[in-house]
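Just one protein chain is left out here, and the rest sit where they should.
Each chain gets a letter, A and B, in the order it is written, and its residues are counted from 1.
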């Protein structure tokens, strides 16, 4: 069961080009394409004529044409026309609210009439010139909530990402979690530590010494339905840490949009927004490649964790203080789900 | 549920050679081999001794010998002998009526005592010297009836086979369907059109101009349990079309034997019988290769259509006039199935 009346990231804009894109979101099998005005739209991936997937068809003048027998569909899920046939009376297929914003295509898998674009989570960094963004997409075979847990407890960096961003001090630093309304925040500050390889690279790229001690921070923000945005960075030690002036730090936001596909799989849109050298495309590529490798290290752990949970469904997992971020995030999802079901 | 008291094409003769052939037809797991007289026979693919598949064994003097412990089986499904054992009292496995005719091996998956070889669908072209035949076999993961629908409505050629036999005029031509007893016929005639690439090739091979307008026809014939034979051809325009003299036309029969394997898979025996240049083996190869590519284009559409129908089992597909051929064919299958169940 998923929170359906919510905005999820469904695709990157370049994925919805000339050809239709098949993608299942929250159990809804959708096809995305661009309508007559170039706007991204989505309807069910099911031709009302013979049940063929519309995603095997093509787009012509903003009309989605079934590749089996030529039925043309409108963005509203109504049949438009078909050579030699009267099709206007066909039962419509479902259409979905879709918005393109902040460099992502968002979908609202629930009731379209409730879909208010103003409810799309605001991304300040996506609108400002001093920021640059690069990211990718992974298909992960586990419950999307396991990925939320993963990202709201960065303790795992020490173990899963040993060679890049992990360091022993993460384990040792106190973690603090608080919830304000639907916003969960988990923070960790490590002062006077050696920067691990990824951050040494970031310091160098930012023209800063990388062989000195740093103050490091991680502030994870959960927002429903399943966004995790993590402020991360290092500053030369003793200069104020998170609050240090830009000239002595390298900081960025790890961006995680976690979109359920089925109960045991999800689309993981990952990336990094950085507030240094925004015009340096080579740096964007370098960071994306590094981050892609790191996030791929989580895959086996999460997918096998999922298999273990399916095998032992009766077992209760333990919730330590480091798990508070995930626990509180799930509680918000659960509460909103109850509200949605009740409504 | 399948029509079991019927003749289906099970294999091509060259598939049943020295080694036994495992093949499931209408849910029956069979092994085909050649008995003492070289005649193709079929029994259940299950050794009554330890349940090993007999298809892993070998044929010796027309006896099927289990490859696990050497039990020799007779064509009637009775155990013949086994070194050092008395096996004549073993319970028999099922044997099936099999006939080799018209260049195909046919099986009757139902009650053998009802299997009358005279009921095998007559193929005139297979017996006459002025015809040549070439074809192939595909395993397709969808309900065999979706393939019947596909072949009884050639509208899809415009969309699925754009680069070979599709052309816009198929969509525009009126389609007419009629049923006579157990024979469904769907026809379409397109006069004065440009021949598409496949037919230009056929005209050239037939020593005819390929850069002129043609009259094109498609007459699909369904016969139970699941045979679709399609008269197709082009004649230089204005010479009588389907009835034009041989000297100005290229015509052939698309041969489709569609044999259920499971509820969601089938064996698709496809081919083309042509009434021109029957002795030209290179032409047979060329046509088979072209046709093989074309029929492979249907695969993804049909298999994904099947997946969609499994996902939305409650949805009713729409039946347009172009679907009449499939609808009437399915009605005949349904009626015969009810008769078979009642009997």
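Here is the rule we go by: a contact is a pair of C-beta atoms (placed from the backbone, for glycine too) under 8 Å apart; a residue touches a chain by one contact, two chains touch by 3 or more.
These numbers come from a predicted model, not from an experiment.
Student: Looking at the whole complex, which of B:33, B:90 or B:295 touches the chain that is not displayed?
Tutor: B:90
Student: Among B:46, B:133 or B:198, which one touches the chain that has been omitted from the display?
Tutor: B:46
Student: Touching the left-out chain: which of A:130, A:207 or A:300?
Tutor: Checking the options A:130, A:207 or A:300, the one contacting the hidden chain is A:300.
Student: Touching the missing chain, which residues of subunit A?
Tutor: Touch with the absent chain occurs at residues 149, 153, 155-156, 158-160, 171-172, 174, 300-301, 304-305, 307-309, 311-312, 315, 317-318, 320-323.
Student: Contact with the hidden chain only, please: which subunit B residues?
Tutor: Residue positions of subunit B that touch the missing chain: 29, 45-46, 48-53, 56-57, 65-70, 82-85, 90.
What we mean here is this: only the chains that are shown with their structure count from here on.
Student: If you average the CA atoms of subunit A and of subunit B, how many Å lie between those two points?
Tutor: Using C-alpha averages as centres, the distance is 48 Å.
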